[in-house]
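For this view, one protein chain was removed and the others were kept in their places.
As written, the chain order gives the labels A, B and C, with residue 1 at the start of each chain.
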Amino acid sequence: MSINQEFKPKIVAFCCNWCSYAGADLAGGSRLSYPADVKIIRVPCSCRVNPMFILRAFERGADGVIICGCHPGDCHYSTGNYYARRRMTLLFSMLDYLGIEKERTRVEWVSAAEGVKFSTTMNEFVSAVRELGPNRRLGDLRCKD
Amino acid sequence: MQRLIDRMKELLADGTVQRVLGWKQGDLGYNPEPHYFNSAEELDEFIYDGFCGANLSKYMIKGSELEGKTLVLLKPCDTYSFNQLIKEHRVDREKAYIIGVGCKGKLDIEKIKAQGIKGITAVKGAEISGDCDELTVETVYGEKKVAYKDAMLERCHVCKGKEHKIYDELLLDSVDTCDGDRFECVDELDSLTPEEKFNFFRKELSKCIRCNACRNVCPACSCRKCVFDSNKFDSAQKANVDPFEESMFHIIRAFHVAGRCTDCGECSRVCPQGIPLHLFNRKFIKDINEFYGEFIAGEDAETKGPLTDFTLDDIEPGERR
Amino acid sequence: MKKFLKSDLNALLDIISEKERIYLPVSEAGQTNYAIYNENSKVDLDTLKTVKSAKEVFFPQSETLYTAFMDGKKIRIAQEELEKEEFVLFGVKACDVRGIEVLDKVFLSEPVDSFYKARRDHGVIVALACGEPEESCFCKAFGIDCAEPEGDVALYDCGDYYFWDVKTEKGTALTEKCASVLSDAEEAPVKEKQEEIRKIVSLLPYMNISLDSWKGATTDEKFNSDVWEELYKPCLACGTCTFVCPTCQCYDIKDYKTKNGVQRYRCWDSCMYSDFTMMAHGNNRTSQLQRFRQRFMHKLVYFPANNDGMFSCVGCGRCVDKCPAAANIIKVIKAFEKEGNR
Partner (left out) sequence: MNGIGVFVCHCGSNIAATVDVKKVVEMAKLEPGVVHAEEYQYMCSEAGQERIAKAIREKKLSGIVVCSCSPRMHETTFRKCAEKAGLNPYMVEIANLREQCSWVHKDINEGTEKAVILTRAAIAKVSLNTSLYAGESGVTKRALVIGGGIAGIQTALDIADAGYEVDIVEKTPSIGGKMAQLDKTFPTLDCSACILTPKMVDAAAHEKINIYSYSEVEKVSGFVGDFTVDIRKKARYVNMDKCTGCGACMEKCPSKKALSEFNSGLSTRPAIYTPFAQAIPNVPVIDPSQCLKLKNDKCGLCERVCQAGAIDYKQEDEIVTRKYGAIVVATGFEVIKLDNYDEYAYSQSKDVITSLELERIMNAAGPTKGHLERLSDGKAPKNIVFIQCVGSRCADGKGKSYCSKICCMYTAKHAILIRDKYPDVNVTVFYIDVRTPGKNFDEFYRRAVEEYGVNYVKGQVGKVTPEPNGKLTVHGVDLLDNKQLKVEADMVVLAAAIEPSPEVRNIATMLTASIDTNNFITEAHPKLRPVESPTAGVFLSGICQGPKDIPETVSQAGAAAVKVIGLLAKDKLLTNPCTAKADELLCNGCSACFNVCPYGAISYEDKLINDHGVRETRRVAVVNNALCQGCGACTVTCPSGAMDLQGFSNRQIIAEVDAICR
């Protein structure tokens, strides 16, 4: 832990507009802190998250990517997160198969009311990625500078 | 095979079909090519033997645009691809007259060459009418014998079965060639450490020359313009500049065909660098089966694919069942 | 004529690699391709054909030309450095050596390609006569003798020894560096080996293929033939033939957005691709037939017309081996021969 404490991972969080982004706002409103390494990208729904975006983030040097959406059954668009769930299940299983550490990817369902969950999730996720250290397996060399 | 040729000539003669999509004899005994035969005379050059591995279903995308019906020869595994293409509105069932041809396992010339056999001038024993037991390879360095099984494509050892899923008529007999479990290779890789897995794939993918043979031969990769050739995602990279490039290409390609890939094995067959590309597709197929229930793409032309479907209590990402 | 014991191969390579990079056929994950030698390399001089040809050593599949860096709103441009170190390209077959000659015509004539030239100036070619030519080979049709390759040094695999035949000044310089491993040798075993190879060559199915109808062929005559219509059909529009070809020299120039700027690089392109020579107004070759024809017309008509009759095919047979649809230049040549006889 001691060495990695210094390591500031780059974390990209895709949050759906209706639940998780609002959950993140609530975490802010409640002053529930989480590491500044997390940067949120607002998407309308977790089903908007294309595997291309995730790989792109890794290509560009992200150390972890997390996708947050409404709880299954609560999707604003009624079914979006069900598709997202299947896509991410398969994609993450593939990344694991290719030797990308599981802890670098995560899906979490966070409702607009779960500011606490948002904050704890981000704390957990960041510390898990910190443990792993920098992502060396999926980055593009040309983006290292 | 004469039976097949006669039947094709009959169908050409009575106007049922305008042309035949089949294989034309090569000049080395092992290199037949996909070919449209427009007349009975042309069919003299027709061949169907152990080296006719090419999946002709994708050619029917273009075939569907031609005037009249095309007689297309599909092996059992090709029919899955054809169904999938129907499902995706990429081929026109009405434009195809499908003769389901039997299959006794298809051969991989690379496997013969890998046994140190060079200067091949002819291969005997690959005829579909034969026993398909032993191959006699004539070379400028002398005659060599190879067991048919040892020269078979990987995919034939894990064959889905010799049943045609769509056809107008069936001809020629098949022999069951399956003697392996197609997911064993996936299990083996899954049991490695992340480091080992990564090294394995990095080594294999580093060979990739981005020739797109895997993509262009793939019946599921039927996009008019591949996302890797367009600027939609800022992803049009022709070069294999960085190893990441290939990983990205192959992961996304596998993802795009996930739930649609019939495991026809063409990608691995055509890769000039011998990258076992089926390992990507098999992983998705295995996961889909495990997570969402057994699903065989192309078994019919109607069932919704697993990635355009869901159930309320699907497994969560990262979980295993 | 010099020679060295096969068991001294690594010793020889180690001597060279102390000062210079060596590119040579290395087996990795089951395939043999040119790679830089190091002590862990699985050197493979037995495999006749590397998947990719030796051209990539002088003309890499992709190479950066320059990089633009953003610093606030200022842009700084850094030119990619030209090759300035000597290197050795080891174990090249006769066809690939000729391939480099073809590339020279393109890249060394005006305007000279500085990246290519720098590499050519610094590279020494150690060629290797073919051990066991294969059925897809047809170098003889282009006047290449695989039993006696060009290059700075030619190697011959004779029993326990590799024989070392110096051909140029560059070759002499390299020979001096390797003097400790090399010993003097007679020419007889080499002659014997060459005869052996030539005998096999005479048995191979494609070696006597005739290019007569292509010599001095007019564009119109070939271009407008109906034969293309049949030939192109199996083509999947992949770039395999182009990328394994030792003479295909077309490239695309693209930009890669790095973190803080842009890297301009060039990479091999393929005339088989639908976006090849795509321009703002559209594409001048809109069908696969046209693209397919382009490749072979270039190899057999356009290139010789501009280069004193030199075909830009060397008969290595890689496209014959690798085409996923078994369409290849042999089938093109044969189809036209048949057409001519009709």
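Basically, a residue touches a chain if its C-beta (ideal position, glycine included) is under 8 Å from a C-beta of that chain, and two chains touch if they have at least 3 such contacts.
Worth saying up front: this structure is predicted, and the values here are computed from it rather than measured.
J.: Please work out which displayed chains the absent chain touches and list them by label.
T.: Taking every chain of the complex into account, the missing one touches A, B, C.
J.: Out of B:31, B:57, B:222 or B:237, point to the residue that touches the absent chain in the complete complex.
T.: Touches the omitted chain: B:222.
J.: One chain isn't shown here. Among A:12, A:66 or A:98, which residue touches it?
T.: Among A:12, A:66 or A:98, only A:12 touches the chain that is not shown.
J.: What residue numbers in chain A mark contact with the hidden partner chain?
T.: Within chain A, the residues touching the omitted chain are 10, 12, 17, 21-22, 24-29, 31-34, 36, 39-45, 47-53, 56-57, 60-62, 73-80, 83, 87, 119, 143.
J.: To test your reading of the contact rule: which positions on chain C touch the chain that is missing from view?
T.: Within chain C, the residues touching the omitted chain are 70, 72-73, 257, 259-260, 278, 282-283, 286-287.
J.: Could you pull out which residues of chain B are in touch with the chain that's been left out?
T.: Against the missing chain, chain B presents residues 65, 87-90, 221-227, 230-234, 256-257, 304-305, 307-309.
The rule is short, and it goes like this: only the chains that are shown with their structure count from here on.
J.: Starting from the mean Cα coordinates of chain B and chain C, work out the distance between those two points in Å.
T.: 30
J.: Please tell me the distance, in whole Å, between the geometric centres of chain A and chain B computed from their C-alpha atoms.
T.: 37
J.: Using Cα averages as centroids, what's the distance between chain A and chain C in whole Å?
T.: 46
J.: Among the residues of chain C, which are close enough to touch at least two other chains?
T.: Those would be 256.
J.: Note the residues in chain B that touch 2 or more other chains, in rising order.
T.: 241
J.: Show which residues of chain B lie in contact with chain C when the two form their complex.
T.: Per the stated touch rule, the residues are 26-28, 31-36, 54, 118-121, 139-141, 203-204, 206-207, 209-213, 215-217, 225, 229, 234, 236-241, 266, 269-270, 272-275.
J.: Name, in rising order, each residue of chain A that touches chain B in their complex.
T.: It is residues 50-52, 55-56, 59, 72-73, 79, 82-83, 85-102, 105-107, 137-142 of chain A that touch chain B.
J.: Of all residues in chain A, which touch chain C in the complex?
T.: 60-61, 142-145
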